[in-house]
Structure formats: C-alpha cells, structure tokens
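A protein chain is absent from this complex, but the other protein chains hold their places.
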Amino acid sequence: MSFQPDSLIPQVGVITDVRIDTPDIKTFRVVTPDGKKAFDHRPGQCAMLSVPGVGEAMFSITSSPTNTEYMEFSIKKCGCVTDWLHQAEVGQQITIRGPYGNPFPVDDVFAGRDLLFIAGGVGLAPLRSVINYCRHYRDRYGKIDIVYGSRSKADLLDYDEILTDWETDSGVNVHLTIDREEVGWSGHVGFVPSFVKELGFATDKTVVLCGPPVMIKFTLEELIAMGFDKTSVYTTLELRMKCGIGKCGRCNVGSKYVCKDGPVFRCDELDELPDEY
Amino acid sequence: MQSVTRQDLLDTALEKLADGTVSHVLGWSRGTFDYEATPTLFSDPDTLRTAFVWNDFCGANLSKYLIKHTRRLEGRLLVFLKPCDTYSFNQLLTEHRFERERVFVVGVPCNGMADPRKLKAQADGILSVTAEGDTLSVETLYDGTRTLAVADLLEERCLTCKSRRHAAYDLLLGEEGEVQDSARFDEVAAIEAMSPDERFAFWQKELSRCIRCNACRDVCPACTCEQCVFGNPSSGVENKAASNEFEEKLFHIIRALHVAGRCTDCGECSRVCPQGIPLHLLNRKFIKEINENYGVYQAGAEVGTRAPLVDFTLDDPEAETVVRRGDDA
Partner (left out) sequence: MRKCALSVMPDLLRAVAEATPLYLPVDTDKGDALFTRWFEGADWSGACNTARGPKDLFFPQTEDLVAFKTAGKTVEVLDIRREQEDFVVFGVRPCDVKAIEVLDRVFLSEPVDSFYAARRNHALIVTAACSRPTETCFCGTFGIDPTALCGDVTVWKTEDHVYWQAATEQGERFLAALDGFLEDADDTAVTAQRAQTAALLSRLPLHSLRADAFGGGKTEAFFDHPAWDTLSQSCLGCGTCTFVCPTCQCYDIKDFDTGHGVVRYRCWDSCMYSDFTKMAHGNPRLTQKERFRQRFMHKLVYYPENNDGLFSCVGCGRCLAKCPISMNIATVMNTLGGDAR
C-alpha cells in the first residue's frame, strides 16, 4: 500500500558538513542520503529539522535557493534539538521536511530597488539566503547595503564569507559593528540601531531587518525617525511551531499563522496583528 | 439549605470593604445557570451587591486562589471559606504559599453542597432553580416545575463530610459545627476488599476515561508547584497525552503520591473531573494508610504540623511493618 506524501512525514537528511561559526552557532550542510538537495525553496523560507527521539524544530534555510546542491542551516545552541545538533558529527542522519512559510518578495517588490539588509547576531541566518540570492542575480537589484552587528568579532556569523565574497562584490557595501571594543578589531563599535543612524541611508531603499526583538524594535524606531516608511521594511517572526502547515495552532498571532502566513512580514502588516509575538 | 444567608455574607463583605479591613472580596458569582457558581474576586461594593451569590451550589473551594491574588494585589483579601475549605487554607499556610496576615477569613457554615450533575440527572432542560427551605424549586423545559430535596442532590464528598468545624477563621458567621465521624474510608475499604485483579480492572476502567485535561491538578490546593513536571515540555514526561496505558495511570498515581500527607481530602479533584473519575479515592487511600500506620493525621487541621511522611518519631513503625501491611492488603 502506498500513500500520498504527508507534510508531517519527513525525509532523511544527512549532515555533510559542520562549520563552527561562532562560540554558539554552527552551520550545518544537509543533503538527502543520495546526495541531493532535499527540496527547492525560496529566500526566507524555513524547514523542520528533527532528531528522532529528541524533537523537531523550525529553522530558516540560510543557503540561497541558487545553491542547487545542498541546504545550509545556521543554528544557535539554545534548546533540546539545537543542543543535540551541536553534538552531531558529519555523516549524522536527521530528518527534514519543508519548505515552509512565505519568502521575501525578491522577484517583484525587491526588483530594481536599492536594498538595505540590517541584521543582529544570529538574525543574519535568514538574511543570508536572500542576500546571496540578490548577489547571484546582481543585475536585478540596485545598490545593496548590509549592516551587521554582533556582540564581538567572534560572534559575527559567516565572517569569512562576508570578507571574501560580500565585501568584494561591486555595488555591495558591508558595514560591520560589534558591541564592545576589542583587540584586533579596527571596525565600528556600537549597537546596530545607532550605527544605522550614523550611516544615514537614503529612505528610498527597501529594508530587510532581522535580529533579536529588542534590536528590531530600536532599529525600526531609528528607521522611522530617518524617514523610512513601514511599508518598505520587512522582517521575520519566530514563534513556537509544531506542524509548519498552519494547522496545529501554536504559532497563531491574530488570524495569521507565522509558519504559513509568515515568517516574512512587512512592518506595517505587523501593526495589524495583536501584540503576541 | 444553608444556615447563613447570602445577605449575612454580603453584609459582612460590604462592612469589611467599607471600614478598610480588606480591599478585595473573594466569593462566588452566578455561573451561566442557577446551579453554577463561578469563583469571583470583587473590589467594588456595587458589583458585590448585584453579582455575589451564596447558595447550595457554592462548592468551589476558594483557598487556592489566594496564592495568585495575594501576589497580584495590594492590601488584604476577604475570603469566604466553608469548613472543608479551611483545611486547604491551613495546609497552604503550612507550605508558605501566602502570608496569613494578607487574608481575612470569614468562616461560613456549610450543610453540604448540591451536585449539579445529580440535579441534571433528575431534571432535564433546567430553566431556573430557586432555593425554598430544604428543597429546590426547579423549573424545567419538559416536566414543569419540580421540587427536589437538597439532601438527595448532595455532592458525594458532602455525604461523607469530614468536618463541619472550621480549622481557621478571623470571623465566623452562624454557629460552629463539629468534626464529623464520617464513613469516608468505607469506599476505600471496599476497593481494598477487591482482589488485586478486580482492583486493577477498577482503576483501569476509571482511568482509561481520563482525557488529560489536568483540571484535577489545576484545581487542587495541594498542587501548587510553580512549574508542574507535567506542564514542562523539557521534563520528558507527557502532560497531555497518554502515550500508552501505563502513562495513563502514571499521571494520577504520581499526583496522588505527590500530595500524599498534604491532601486534606477536600474533594475538588473529583468535583471538577469532566469524566466523573473518583480521583479522591486515590488520595483517600493514602490518608487511610497514613492513619493506620502512623496514627490519625488530618492535613490542614492546624498550621505548621509535620505530616507523618516527612517527619520521624520514635513511635514510627519499622519500614518492614508498613511493607508487610501493604502485602496483606
């Protein structure tokens, strides 16, 4: 007897590479047992990874859809599933299902626009997918600015990729900052919101903002003060999820399900939602 | 019929609010139907006058709410406690769940509370219920107006009432009653008299009805952990599903063990169970065991007593005695 696939039944994924990014973030490369990419996705979408017997959790897919060989997930150690994954070695099999959620509107709203990416800490993870997608189709977009901050130099995610790939791209400006002075860091020191203010961007850019809630809150305030409209600022939400398909009820905010109607929201859309995220 | 009237309670509450003794009153208001009462916190005299109820359906034990409200609110709270509720109150004080001086206890005599389930079994389509002396006048959709004796509708726990004497109060309304020589352990003895297979079948049947709603835990004045192990996703135990037949029973057995020696036998667990499982029997079994092995002990009779299971005296039976008695049963 064979059945139609069900979203809740995952497929096997193999971890083929584990990169230590920061003291508490590792990036995992995942393919199917026959070495293929598990499924196609769009920038900003997520996948459910699970360790049988430990649990299942939703993660943003940090690799770009233009990567046709594998998917990557940058995962911060902060709970049962993530603790277990951080112990995992290359060759470990897990399960994967997806893609879930809505993507960033890279092919319509973003097309032809100057883009400003602002990320804090592990908040770069969901943006990496869209940044690399836009870099891949460089001629479809205007200028790209990336503001990224973390606690320290060691806490900067994808630092090598930023230095070797992003900073060397023409028309891509990367602005890095860390919270406190440290030896060996000659770049900017300070929090992301004030750094954004210092940099003073033109307000016709489309903004993609992701990071800890407090960073999002203050950065958004700065952007509004600078003259940005909420309709041109996108962010992603994160709530507890179980099914990933808008049925189990857990990530319900007002009439929206973050797993299905999100995780990408425009900031003016968030104002329409009750304050429960 | 209750021996003190709604007006007696209301006058007391209004007086204590007016003279500043208390800032809030914890009592009951009418539920959706006349045979229901919802625990309610009042702070405004007008609301109290219109919404407060005291009748044969005020079975809900208000003592556990004191934990939440004393944390949340300033000032002193007046609470109406029936005799059996005062045992829970004392037990909560023993466990340092709130401060005694934050509460003004008004002891209310109780002649036993009516069980809405028994009422509904006797009258279909209840439109209104009015107390008339020792009877209830019940207006129904199908059988006109029926007159039912409250005595025939009493909750099971009230039929084996352990005490009509308050274990604590600041002000007592009406006349104090006596500790009852109740037959409350007869039901336990009946289960003890079963063969092990019969007993297993009995609990299997009862507990297989459990839907894991956790109402028994959430209402229980002895279940006051800040974070219940059955409500903690990282604890590794299942709080909302019986993964298998064993777990189904495990929840109730663990809970019974956890409240053993602290359970005052208030009976709220069985009152709220939507599936009609006689959960109080598990707890009562422990009380009976404690009484038989260590001497009669009533949790909540006084503040600050040490329950036999967490105390040691030279008179305690040797462990093997307890085990042997367990074997005999």
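We just call them A and B in the order they show up, numbering each chain from 1.
The working rule: a residue touches a chain if its C-beta (ideal position, glycine included) is under 8 Å from a C-beta of that chain, and two chains touch if they have at least 3 such contacts.
It should be emphasised that the depicted structure is a prediction, and the values quoted were computed from it without experimental measurement.
In the complete complex, the hidden chain is touched by one of B:192, B:218, B:302 or B:316, namely B:218.
Across B:75, B:125, B:295 or B:317, the residue that sits in touch with the chain not pictured is B:125.
Residues of subunit B in contact with the chain left out of this view: 31-33, 36-41, 60, 65, 117, 120-121, 124-127, 141-142, 209, 211-215, 217-219, 231-233, 238-243, 271-272, 274-276. By the touch definition given at the top, subunit A reaches the unshown chain through residues 1, 3-4, 6-12, 50, 52-56, 78-79, 82, 89, 91-95, 238-240, 242-243, 245, 247-250, 252-255, 272-274, 276-277.
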